[in-house]
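Every protein chain of the complex appears in place save one, which is left out.
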Amino acid sequence: MDFTIDAATQDWIDRTRAFLGEEIHPAEADFARECGELGWHWTASPTLRRLQAEARSRGLWNLFLPGEHGAGLTNLQYAHLAELSGRAIELAPPAMNCAAPDTGNMEVLAQFGSPEQQEQWLEPLLAGEIRSGFAMTEPAVASSDATNIEMTMRREGDEIVIDGRKWWTTGAMNPDCQIFIVMGKTDPGAERHRQQSMVLVPRDTPGLTVQRGLTVFGYDDHDHGGHGELVFDGVRVPASNVIGSEGMGFAIAQARLGPGRIHHCMRSIGLAERAVELMCERASERVAFGRPLAEQGVIRDWIAESRVRIEQLRLLTLKTAWLMDTVGNKGAHTEIQAIKIATPRTVEWILDKAMQVHGGGGVSSDTPLARMFAGIRTLRWADGPDEVHKNALAKAELKRHAARSSGQA
Amino acid sequence: MDFTIDAATQDWIDRTRAFLGEEIHPAEADFARECGELGWHWTASPTLRRLQAEARSRGLWNLFLPGEHGAGLTNLQYAHLAELSGRAIELAPPAMNCAAPDTGNMEVLAQFGSPEQQEQWLEPLLAGEIRSGFAMTEPAVASSDATNIEMTMRREGDEIVIDGRKWWTTGAMNPDCQIFIVMGKTDPGAERHRQQSMVLVPRDTPGLTVQRGLTVFGYDDHDHGGHGELVFDGVRVPASNVIGSEGMGFAIAQARLGPGRIHHCMRSIGLAERAVELMCERASERVAFGRPLAEQGVIRDWIAESRVRIEQLRLLTLKTAWLMDTVGNKGAHTEIQAIKIATPRTVEWILDKAMQVHGGGGVSSDTPLARMFAGIRTLRWADGPDEVHKNALAKAELKRHAARSSGQA
Amino acid sequence: MDFTIDAATQDWIDRTRAFLGEEIHPAEADFARECGELGWHWTASPTLRRLQAEARSRGLWNLFLPGEHGAGLTNLQYAHLAELSGRAIELAPPAMNCAAPDTGNMEVLAQFGSPEQQEQWLEPLLAGEIRSGFAMTEPAVASSDATNIEMTMRREGDEIVIDGRKWWTTGAMNPDCQIFIVMGKTDPGAERHRQQSMVLVPRDTPGLTVQRGLTVFGYDDHDHGGHGELVFDGVRVPASNVIGSEGMGFAIAQARLGPGRIHHCMRSIGLAERAVELMCERASERVAFGRPLAEQGVIRDWIAESRVRIEQLRLLTLKTAWLMDTVGNKGAHTEIQAIKIATPRTVEWILDKAMQVHGGGGVSSDTPLARMFAGIRTLRWADGPDEVHKNALAKAELKRHAARSSGQA
Partner (left out) sequence: MDFTIDAATQDWIDRTRAFLGEEIHPAEADFARECGELGWHWTASPTLRRLQAEARSRGLWNLFLPGEHGAGLTNLQYAHLAELSGRAIELAPPAMNCAAPDTGNMEVLAQFGSPEQQEQWLEPLLAGEIRSGFAMTEPAVASSDATNIEMTMRREGDEIVIDGRKWWTTGAMNPDCQIFIVMGKTDPGAERHRQQSMVLVPRDTPGLTVQRGLTVFGYDDHDHGGHGELVFDGVRVPASNVIGSEGMGFAIAQARLGPGRIHHCMRSIGLAERAVELMCERASERVAFGRPLAEQGVIRDWIAESRVRIEQLRLLTLKTAWLMDTVGNKGAHTEIQAIKIATPRTVEWILDKAMQVHGGGGVSSDTPLARMFAGIRTLRWADGPDEVHKNALAKAELKRHAARSSGQA
């Protein structure tokens, strides 16, 4: 296990940190004002547009994407950059074209898309000209078990006819979100993991309605395109819109989730570091009962705990990235689950304490903490609730144990 | 300690329960639609107005208020009714004119107000014609220590001149909020707990600006009049607007907090019961991996824990109410602190689990859970953060211990 | 719900407290020395013998037992006395003939024993002349499900032939433990809950071997007769030794557990109060980094938490006792489970903090804390592990919820 930061990686880190210091952080207040008071809605705000251009000119663009289409970084290299971007979670990832769900969608198109699909949708996504949505979760079923999916995708001649309902399609309220990757069942009679397909559905296809935006706590997340509930009523797309081939839906979903999860974790750690800084700052300034909060035992306990927990979490995330690089996503399965479980709750705990140190300011818009909390809280069920992952992880542990025991016998 | 429910109390309970079942619960969807889609803002919505009339006609009005001005219930009697109202936390308390902060303000006016103050402000508040705000917390100082307050209240002839800034004045965004009870320092040179006064400031007084509404996890709480930040710039009111007399501010604040805290706790327990019901309902309906969630061990653990924790919490709240009735608010000081500490975290834990059982629906507006969570979370710092109360409670315990030990010697 | 302490109950409380203050506490050091340095083993030490006589002369004897055989107290009355006895957990309960497992065994004999059984075994137990064991748990099966029991009890003419193995038979190492109540299967073919019987087996019956004493975290608990593992190899007793009738074993076990559990909880709360006192005392005396521990935030947090948690726990225990008195043990089933779950973990938490405040002294024999911890820890699985009780409690909650929901439909 080698987490050494070589010169090339250090250069990426330095440039990303410089971009954050010189461009992102100074622009945060403007961006907040645009999204807040000015009521900027759904599409990219002027500040975000400007920062995207700047990031591109600095070469800090599509860093998440391995291979020829992207920056070609390893997961371990990108881990450090993603963490930095998480320090300005609202602004840095989209500015660098490294925000979910576009990242996962671009990965899918890069890995499984046909040349025509890549030309039509991947190119403009890589260029930041359009945005995309991922429509997998359904309101009616426990989507953590992907085989539950109820959306039907019926073949009629050269077309696929799609009927069903999706929700939590992040970004869908943004009119720039031109393309949806949609998961449904093309063959309900096939073997459990071969029933599903992924299909590209352009936003303006007749029969597709973006019905409403969902809120997360009280946030509509309009700066990120919100979270849409989509109705598909006899939606027809050419059969060539199927990604890979029919029946590959489940496999593609699995392939997509690994990197998606680790990116979330990396960014969340950066977010946690920001929260600790805000906590330290407030604790140092605020005086209660004659002493700064920073000198009071319980507050110190929280700060120490935050540090102890973040350190452990980061190392496990780095190990996971290193495993993905060296033995592949499949070989890193247990570790990906482990950080998927460990990250949201750890960061949530830190945010809770950071909020508490801020009193009323902590839950309001005067600090980014409450919004961070809302976002992190969703990660405890998005891409599968913790309980499902823990169950699977324990099963794997028991299996390993049984194998070891019988080996010893 | 006698928590027996006599016939009269049972009648109150039955009538309140009937009101909830017949009027409040059936109206919740309409109320949500008015506040949500229809964008009803700040003032009472038509549904709320209708329910207020209905509650009044049923005699379920001002139940919180002991003595001649209110329903004359004991704290122990009201505990049961407040809990029921907490099951519909957005709608039932205001419908019954039992919502914070009006409850505390009416208590202050009933207990300390002059006949003129009572006629001018208490009467219309009791009638539900106007609403009121309580302006104590300041952004610049740790207000958990009331002696920190920086707002100046300077005597000039027959007038008081007020300068300073307040925030978290709940209800302030509602134009019907006609009167503010404001805490400031009239005599910075006096003994620590005699420096403060409480003064009535009508909304339309020149120099008073309701500057902005604060959000709680993205919610503006407009159905409750929001949470205002108020600027007082040379605000002048007649000296007769002082409540009680100059220097009584701290004492009034203390007197106000006891009942206010227990009301919050009572309602929160009802809210927790509602959350458990939603959790049971969802767990019974939702199938994952071939079995209803209700049959899965971890979910059962959450349900059992919720029951075990609520039972303990309710009993401590009832004991506190009984103590307030029998030995007075001062004699119940430790218990009031104990429920102030125990309630928010317990209910927050239950809400977290109820949300988790609901997946995406849990954090969105499709269930009331996320908004409940946001509201309960604020109780961990409102009226003083948990940490301050724990510190004081421990100090009292240590003092009792020392007294007992020396008594034994 | 009425927890009022009437004059008679107050008199019992006063007398018990006086006994503790005048006799038990002053004798604790002697008792510890006898059990420790002097290596007193298994039987009652001279100090215990002396205190038993004293308790008897003060009428503080068999207080746990309702009805004619005992003091005739209600559960609610006894709750206060049991709590007091828990403050000297090693010495007070046996001194007052109110220690497990004799209490449960005497209840069984008083409620289900034949006149002959009562004369032979209940009388000397009530007189404190002998002690008794309860042999239910088996090493080979999950005994939390009593239907798992494997011990065979075969009828041969007028005799019962018993084969099998039991463990955690508390008191069994004490040669004064003259009689065991043993649970086994008399009819494996009967309905699940009618297969078991309870049989009286005198210690000296051929074929019965007390094989070894089990330790609890290194303690052999010799002052309480230890915890025996018993082998039954063709043990024969007359059929008249069956308690009640054949097939009643499960029902008797259930009847026995209710009071047994609440007694444990009551005593544990007294034990927790003692731990808080030790924590306060140490925190007040010990100086670190220039200030007494009692002035340090984290320590205060522990003390406050202890108080908040104990208060809630005691009230739930009192409610349970009151329910048992008013609606019977069956009607109090959920509450009995709730306190069975809530008590050990709460008290364990407090003990852990009390130990931590004492540093090395906390885990050694210089304080009673580590031994208390070991004892309380066993309550998390004795009489069924927490997880089994939580599962059942949740099931009941879900059932109640379903009934309520269908009632509303």
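In order of appearance the chains are A, B and C, and numbering begins at 1 in each one.
We take it that a residue touches a chain if its C-beta (ideal position, glycine included) is under 8 Å from a C-beta of that chain, and two chains touch if they have at least 3 such contacts.
This structure is a prediction, so every number in the text was calculated from the model and none was measured.
**Student:** Considering the complete complex, identify which of C:P46, C:G67, C:G234 or C:G359 is in touch with the unshown chain.
**Tutor:** Spelled out, the listed residue whose C-beta touches the missing chain is C:G359.
**Student:** Would you mind spotting which of A:R33, A:R49, A:R192 or A:R307 touches the chain that isn't drawn?
**Tutor:** A:R307
**Student:** Can you work out which residue in C:V231, C:A251, C:A374 or C:A396 touches the chain that's missing from view?
**Tutor:** Missing-chain contact among the listed residues: C:A374.
**Student:** Which residue numbers on subunit B touch the omitted chain?
**Tutor:** 296-301
**Student:** Residues on subunit A that touch the omitted chain in the whole complex?
**Tutor:** 1-5, 276-277, 280-281, 283-284, 294, 297, 299-305, 307-308, 311-313, 315-316, 318-319, 334-335, 338, 341-342, 387, 389-391, 393-395, 397-398, 401-402, 404-405
**Student:** Since one chain isn't shown, list which residues of subunit C touch it in the complete complex.
**Tutor:** These residues of subunit C touch the chain that is not shown: 137, 139, 142-145, 148, 167-168, 214-220, 286-289, 296, 298-299, 355-356, 359-366, 370-371, 373-374, 377-378, 380-382, 385-388, 390.
As a convention for this text, only the chains that are shown with their structure count from here on.
**Student:** Would you kindly say which chain has the C-alpha centre located farthest from the C-alpha centre of subunit A?
**Tutor:** Greatest centre separation from subunit A goes to chain C.
**Student:** From the mean C-alpha coordinate of subunit B to that of subunit C, what's the distance rounded to whole Å?
**Tutor:** Between these chains, centre-to-centre, one finds 43 Å.
**Student:** Using Cα averages as centroids, what's the distance between subunit A and subunit B in whole Å?
**Tutor:** Subunit A and subunit B have C-alpha centres separated by 37 Å.
**Student:** Quick check: how many Å separate the C-alpha centres of subunit A and subunit C?
**Tutor:** The answer is 53 Å.
**Student:** Spell out, as numbers or ranges, the residues of subunit A touching 2 or more other chains.
**Tutor:** Those would be 296, 298-299.
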